[in-house]
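All protein chains of the complex are present and in place, except for one that has been dropped.
As written, the chains take the letters A and B, and residue 1 is the first residue of each chain.
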Amino acid sequence: MADTLLEVKNLKTYFYTDEGVVPSVDDVSFSIGYGETLGIVGESGCGKSVTSLSIMDLVPSPPGKIVDGEILLKGRDLRKLSEAEMRKIRGNEVAMVFQEPMTSLNPVFTIGSQIIEALMLHKHLSKKEARDKAIEMLKLVKIPMPEKRVKEYPHQLSGGMRQRVMIAMALCCDPQLLICDEPTTALDVTIQAQVLDLIGELKKKLNTSIMMITHNLGVISEIADNAMVMYAGKVIEYGSVRQLFKNPLHPYTNGLMNAIPRIESDKEELYMIKGTVPSLRNRPKGCLFHPRCEYAKEICRACMPIFVERDGHKVRCWKYTDRW
Amino acid sequence: MKRLLSIFTKTHDFVDDTLNNNVEYTSYYADSLKRLKKNKAVMISFIVIVILCLMAILAPLISPYDPNQTVLEDDLLSVSWQHWFGTDEYGRDILSRIIYGTRVSLSVGIVSVFISTFIGIVIGSIAGYYGGAVDSFLSRMIEIFSAFPELIFAIGLMFVLGPGIINLFIAIGLIRWTETARLIRGQVMQIKEREFVKGCVASGGTDFWIITKHILPNCLSTIIIIITLGIPGAIMSEASLSFIGLGVQAPQASWGSMINAAQSYIRFNTVYSVIPGIAIIITVLAFNIFGDGLRDALDPRLKN
Partner (left out) sequence: MLRYTAKRLLQTVIVLIGITLVTFILLNIVPGDPVNLMLGKISDPETIARIRHEMGLDRPWHQQYIDFLVGVIKGDLGTSYFLKESVVDIINRSFIITLKLAGFSFVFAMALGLVCGIVSAVHRGKALDSGLMTLALLGISAPAFWVAIILQIVFGLKLDLLPISGIDSGLCYILPAIAIGSRYAASIARITRTSMLDVIRQDYIRTARAKGLSERLVIYKHALKNAMIPIVTMAGLQLSYLLTGSILVETVFSIPGIGKLIVDSMLTRDLPLIQGTVMYVATLFVLINLIVDLSYAFLDPKIRYEKGD
């Protein structure tokens, strides 16, 4: 596995609240190769954002805590690093773009100074060099008049522009892994497409590995190589985008696929998965999806299914086992 | 559409809204009370407040001596079984004077806050409800009065009015209304934009009716918070005024004036100056904690 950049093994991140323990990320494993894009899909609250924050060691603590698992970046376990060593990883080797461009930039500093800060920290550039590099980065993410924009404050930019700034900031230190946590969700549809195109383009240009978190399967199909579907803190399906879209195995993935509106479809009603995501505080026994699953049987209600694998396409469902 | 129709059924509209509001309130206040009861510090401070009130009411029964009885040969006695906290420069029992001082502090605290809250509500709701020129005039007035540092204004008033507890009510009541007016003004401006108020306007309710029956009940939690959090400030003002000799009339006992008298004797009797200060701290602290807790329970948004 020499070409593996990031490997997450059995990650468990729990939140310890007054009302009880919430297993936000429960035994999650995946890997990302160099230059590869992994898409993580799921409804809100399924643990996909917490997974990304766990990699960055930015889980709000308390109440959150990584309880178990390994996070290997180029073979090095990030969980064993000291806080100071971890800081050298953040923003440098692994960078992150967040969901809310409106609130993710510090309102009291110019966008230039916010990019420069990272450059001076990780690349040890002088202020002048960092400034030039910042302008170059803003040019790269296609912000018009970058020389003028570096001196502006976040509130002077639109949401789309701010997200471009966030991307520029994330990429300025040439990270090997870029984590995008729903980077387009908060944006207008047309802007969404632009930002997504930009990410795709940059990926080709810079050969950065990307972990793309989204609840939008369309985004995954456009940009990702592999995809992982999460449900209530667990991975339920994992495979290449081709496998997943051609032949979705898990009933939940299937439901998600059917829920995408298609112009060619002549069905009037949009497909909807019945019921709601279970509360993580008291998850159902057995398969987590069984209360909403049309195929659910006795065994689904009783035991949590294990992974079944076919050509690297993994699914956590009893349907594909001998016991069905 | 429903709203539109209800305009034609005048009386029903009023009844309807009042009823709805009441229902909402009951569960809201029950919830708040539940949250309040959970908070230990708040419950302790509430017990302290109850004890203080009892002390004030029962002062003649529980104080061991007449607070104003001078025994010149027993001056500045230190702590003993006869005089738990010693005696002052006239030989008066300090414990008894502390107990009687509770009356001054609590009555000034409560009465003056009611005065200031009343003024604040009247001015704030008029400014918020009518807006426009009335609002600019009143807002400017609020600004002018809040420009005076409270104590300076109170000193000026007490100087003009002369010492005495009634004058303390007035002076402290007159200085603390600006903040109330400002808060109420803001709330009234928000509430008057709501549907049910517009409904009342459309159905021809008088302004007075709308303000007192529909808008102010919605400000109730703010008003309760203003009152509880205003009391400790007023108690502090009273103590300060009494300390600089502009408070109660001698020989009436007030914690502030006791500290004033005691400072001349710090070399001979330290307990004399320490005790009234502790009395002030306990009282102010209890009201502060209780008020903070009440605010958090009633309206977490008002935090800070």
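A few comments on the model shown:
The rule is short, and it goes like this: a contact is a pair of C-beta atoms (placed from the backbone, for glycine too) under 8 Å apart; a residue touches a chain by one contact, two chains touch by 3 or more.
From a predicted model like this one, the values you see are computed outputs, not experimental measurements.
Considering the whole complex, the residue from B:Gly156, B:Gly186 or B:Pro217 that touches the absent chain is B:Gly156.
Per the touch definition above, the residue from A:Gly69, A:Gly91, A:Gly160 or A:Gly286 contacting the chain not shown is A:Gly91.
Note that of A:Ala118, A:Val219 or A:Leu244, the residue touching the chain absent from this view is A:Ala118.
Mapped onto subunit A, contacts with the missing chain fall at residues 56, 58, 60, 62, 83-84, 87-92, 95-96, 98, 100, 103-109, 117-118, 121-122, 153, 155-156, 166, 169.
Although one chain is not drawn, its touching partners on subunit B can still be listed: residues 140-141, 143-145, 147-152, 155-157, 159-161, 232, 236, 239-240, 243-246, 256, 259, 262-263, 266-267, 270, 273-274, 276-277, 280-281, 284-285, 288-289, 303-304.
The rule is short, and it goes like this: only the chains that are shown with their structure count from here on.
With centres set at the average Cα position, the gap from subunit A to subunit B is 53 Å.
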